[in-house]
Every structure is written in structure tokens, then in C-alpha cells.
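What follows is a set of notes on a single structure, which appears directly below.
One protein chain omitted, others in place.
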Amino acid sequence: MSIEVESVSKRFGEFTALDGVSLNVVEGGLTALLGPSGSGKSTLLRIIAGLEVPDSGAIRLDGRDVTQARPQDRGIGFVFQHYAPFEHMSVFENVAFGLRIRKRPRDEVRRRVDELLALVGLTQWGGQRPHQLSGGQRQRMALARALAVDPRLLLLDEPFGALDANVRGELRRWLRRLHDEQGVTTVLVTHDQEEAMEISDTIAVMNAGRIEQVGSPREVYDSPATEFVMSFIGPVSRVEGRLVRPHDVAVSLEPEPGTVEAMVTRVIHLGFEVRIELELPGGERAHAQLTRAQTDQLELAPGDIVYVRWGARGTTGDVPQPRAEASPPATA
Amino acid sequence: MRLSRSVTLSLRTVALAYLVLLLLLPVGVIFAKTFEHGFGTAWGWITTPAAVSAFWLSVLIAAIAVPLNTIFGVGTALVLVRGKARGRALLDSLIDLPFVVSPVIVGLALVLVYGVDGWFGKWFMDQGVRIIYAPAGMIIATVFVSLPFVVREVAPVLLEVGEEQEQAAATLGASRWQTFWRITLPSIRWGIAYGVVLTTARALGEIGAVAVVSSNVAGSTLTLPLLVQQRMTTSFGPQAVTSSYAAGTELAIMSLVVLLAMTLIAPRKGDAA
Partner (left out) sequence: MPGVRSRVRVRPGRGGLGLGVATLYMSVIVLIPLAAVAAKAFGQGLGALWSSITSSVALTALGVTLASSLLVAAIGAVMGTLVAWVLVRDRFPGKRFVNALIDLPFALPTIVAGLTLIALYGPQSPVGIHLAYARAGVLLALLFVTLPFVVRAVQPVLIELDPEAEEAASSLGASSFTTFRRIVLPALRPAIISGTALAFARAIGEYGAVVLLAGKVQIASLVIYNDIESGTPEGAASLSIMLLAVSLLVLVLLRRIGGRGAT
């Protein structure tokens, strides 16, 4: 299912959640709506789902205008952050719910639910109640439930937000594999940029009710359209009025043309990488990211004076600078 | 806070003594007094025609008042918690009125509205419907006094359960009615159960309001509580005591069943599962 979001705005009292947002999602991919709290990503997702109605603008699914349509009429599947399990029903009945209300025959329901439980790895848990499951299992049940009615669009609202870090990692990779198998257009809301980078085909970066950039993970990282996108997607230092990535900072012991003097304030060993914290003559702080080998070679220690160049790539050392402000949207 | 042993024991003793003297002892004595002259006598007193019809009248009134207030209660709880309309806060405050109005005032109020000289009394008389001094009035009185229980028990549960399950059902394609019937109702069932139990207890035990609207005629407008009162105040000698205690014990046993239900359901109210 393709999605067209056209100039959608939404306010809650004094607060503007979405400000004339537009977005196109083509069929079949996994798109992430990425942004900090309050950026409007969940609101946008809920408007696409029909759980909220926009103040202005339109939503089209497969070309059909659904702006005022109820969730029941959109053919979507929705997975909530806290799973919204039907507590008084067994896992089996939860997954079967969508089929039961469509009055499907008993054996068809049984077959489909068994299939789905196997798909999400919950076969032995069919008779249990949701509160007996772990967080990760509940999330998988919620997914199975949403998939049971063959939605053409799957929407997930911070699906891994309430889980432990290691479970989160496993589950997100599992979701990507599931998506590759099932092929359902999927939109995922998250504030975790690592998550978005790892599993999505396209990322729409949102901030304060607007979309700042839409692109593949690589595009968004390498060519950030705005300063916000650059600083949200990865680590940055702000020096001399520019934003620089730590791994784009070249450190040498000898002054060379194009370098600036800096003092090493800390050397932090983070396992494989080493972070060098630097202080510039003007008082500005920056950090560089080097490998262990590089650090050992340079024999860096706090207090050392070194010479740094911003932008290790290319001979001129120029890194394209992002705009300060967002501009009109792109297609996902 | 860790209290010394002697303080703990004293507090415990005072509390338990208070409860025994105030609750247990009186109820124990009534049982004793009922069977003072033997089980047969007591049984005789609750199987008189007057007593039997009093029992059934009480049950009938409850059987009508409880479902009415349950439907009202669930519906109103939904309006108050899930609704958007603007008069909700006012309605919310009014719900508590039956809790603070004296039952005799309720009776008076109904007489003033439905009695022969009342606001609508004439109209009803013309239709041939007796409200005051008839079971209909007693039913209305009972509905009044037992009105708030289901609302007040269901509303907090609705609030606690939250809307997400209902939204999930909507995304899965359930119509509004399907969502209500399959998701909302089951999630509040223990709140409803507890509210129903409280309503039933109140309905069975009501006396003040029905005393005013009743003609106290055995067989038609005498409920069990009214029978107890009548026997105590209009009979003479030890008969008065035993006969009314017997009816009182019958009521007490009915309410012990209710109390048991309350005790079993109360802990379940907390989990919406």
C-alpha cells in the first residue's frame, strides 16, 4: 500500500504537533519516522492509522482519500508501544480476534493463528494470558495479531521502546527479517537512530512537527540536509561554526597546512575505538574518533598538543555543510 | 515504622475490641435471640404468609432495581470516562446525591411527585397506575437510593484500563459495538460485579424511603425490612422480639451471602484481566 501525506497539520490545544507535513511512502519498503520526543512522529503515524484526525491536509492510501475514514476501514495493522494486549483473552484468542470478528470459519481461524504463532515463535504460548508473557513475547503477539488480518500496511509505534536493550536489538533484527519475508509496507516510529539506521530502507527525520529530510540511512548520514539531522543521526562536534563528525577529524603530531592547534584533554578507550577529547585555543571543544592502532601510533596522552584538520575525506578536506533550516519534503 | 511490641499489641487489642463490641457481638446476639425458643419457632416466623410474601417482594424490587441501575451505571461510566460532551463534570457531581440524601427525604420527594396531590400524581391516577402506596413507588425509591454504586465502581476501572485495547480493536476492524461487547465490557466485568453486589445489598436492605411510600400492607407493600420493623413496633411481648429477630436473621443471612460475594470479588477489581 502506498501512502501520500499531504500538508497535514495537527494541534493539541496550544501545542502544534504537525505543521504542514507532506510525505510519500512507496509500496513494499520499511520506512522509519525518526525524531526526538515531541517531534510529531507518533501523531503522524496515528493520523495515517486513523486514530487521530488531522486539522488540515489529506491522507491517501493507494490513491484513495482516507482522511476522515475510521481505522476499521483502512486495512491497516497497528502495533502499540505497550502492545495493548486484550488481557482477558488468551494469546491465541488475541491473535484470532481480527478473524473472529470477520466471522471466518473455525478451522480457517485455527489454521491461520497456528501459522502466525509459528511465524512469531509463540506456538507453545497459545493458551497463556498476555500477562504471563515477557515484554518481547507480548510484542511478537501484538505483531501476529496485527498481521492476522492481512493488512496492506503495518504501522508500529515505538514497538521496542519498552524493552531491555538486548531484547530490543534481537527483536528489531527479527522484525527486519519478517518484513523481508512478508513484504508488507511497514512504517515504524522510533527515537532511536541506531534502530532506524539498522533496519529501515528509508528514514524520515522529524523535528518539531516538520520533516527535515527523507532518504536512505546512508544518504541521511553522509549528506544531512540540516544541522538538526546531522546532529541527531550521529555524533558531531561544533567547531568554527561548522559541524564535523568525529571520524572526519584527522589528528597529527606535526603542524601541516590547513590544520589547527589543539590540546588533548582526555583519551577514552571505548573498546575498539578511542575517543580523543580536544580543546581548541578559543576554548571550543571537539572530539575525534580514532582506532586503537592510530592512537597507539600517535602515543597520545592528556596535555599533548596536536594538530587537527576537519574533514579527512578528499584532499581539500571539505565536507558538505548542511543547511541550518529545513526545506520542503522529499519522497520516501 | 517499627513500633514496640507493647504498642503494637495495645493498638491491636483496642481495634479488635472495638470491632467485636460494635460488630460481632450484636450480630451474634441476634442469632442467639432468634433461636432462643428453638429452631422450629424461628422457622415458623419466617414461613408465615406475610413473611414469605415480604421476602418475595424484597427480591422482586431488587430484581428490577439492580439491572436498571447496572445499565445506567455502565452507560454513565462510559460517558463520564470516555465521553467528550461538556456537561460531564456536572453529571459526575450529581451522581453522589443519593449517597448524601436521607432516605426519608427520598420518600417525601416521591410522594410529592407521584402522590395524589403530587406533580404527576393526577396523571398517573387517570391512567389507573398507583405509584405511591404501591410496589411501583417502592421500586422507584429503591432505584434512587442504590443508583450510584455501579457507576462509582466501574468508572475507576474504565479509567485504569485505558483506551488502547479499544483502539487496537478498531485497527483490527471491529465495529463500535463489537469493541464494546468483546473488549470494553470484559475488561470492566469485575467492577460491574462488585457494583452489582453493592447495589443488591442496598436494594434489599432499604427501609427509609420505602417506609414512606409503602402502605405497609402485608402481602402487597411490605418488604422484609419493613416486616422486621412492623413486628417489633406493633406486636406485643416476647413474640414481638422473636418474630422480628427471626425476620432480621433471615435478612442478615441474605446479607452475609452478599458480604461473601463482596469479599471474593473485591481483590479481582484491581486487575483488569
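As written, the chain order gives the labels A and B, with residue 1 at the start of each chain.
Throughout what follows, a contact is a pair of C-beta atoms (placed from the backbone, for glycine too) under 8 Å apart; a residue touches a chain by one contact, two chains touch by 3 or more.
Since this is a predicted model, take the numbers as computed values, not measurements.
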| item | value |
| --- | --- |
| Residue of B:V59, B:A109 or B:A134 in touch with the missing chain, whole complex considered | B:A109 |
| Hidden partner chain, touching residue among B:T70, B:Q167 or B:T221 | B:Q167 |
| Contact footprint on chain B, counting only the chain that is left out | 1-4, 7-8, 11-12, 14-16, 18-19, 22-27, 29-30, 32-33, 72, 75-85, 87-89, 91-113, 118-119, 140, 143-144, 147, 151-152, 155-156, 159, 163, 166-167, 169-170, 176-177, 179-180, 184, 198, 201, 204-208, 211-212, 224-225, 228-229, 232-233, 241, 244-245, 248, 251-252, 255-256, 258-259, 262-263 |
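One rule holds in what follows: only the chains that are shown with their structure count from here on.
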| item | value |
| --- | --- |
| Centre-of-Cα separation between chain B and chain A, whole angstrom | 55 |
| Residues on chain B engaged by chain A in the complex (per definition of touch) | 164-165, 167-175, 178, 182-183, 186-187, 189, 271-273 |
| Of chain A, residues touching chain B in the complex | 49-51, 70-72, 76-78, 80, 82, 84-89, 97-98, 101-102, 129, 131, 142, 145-146, 148-149 |
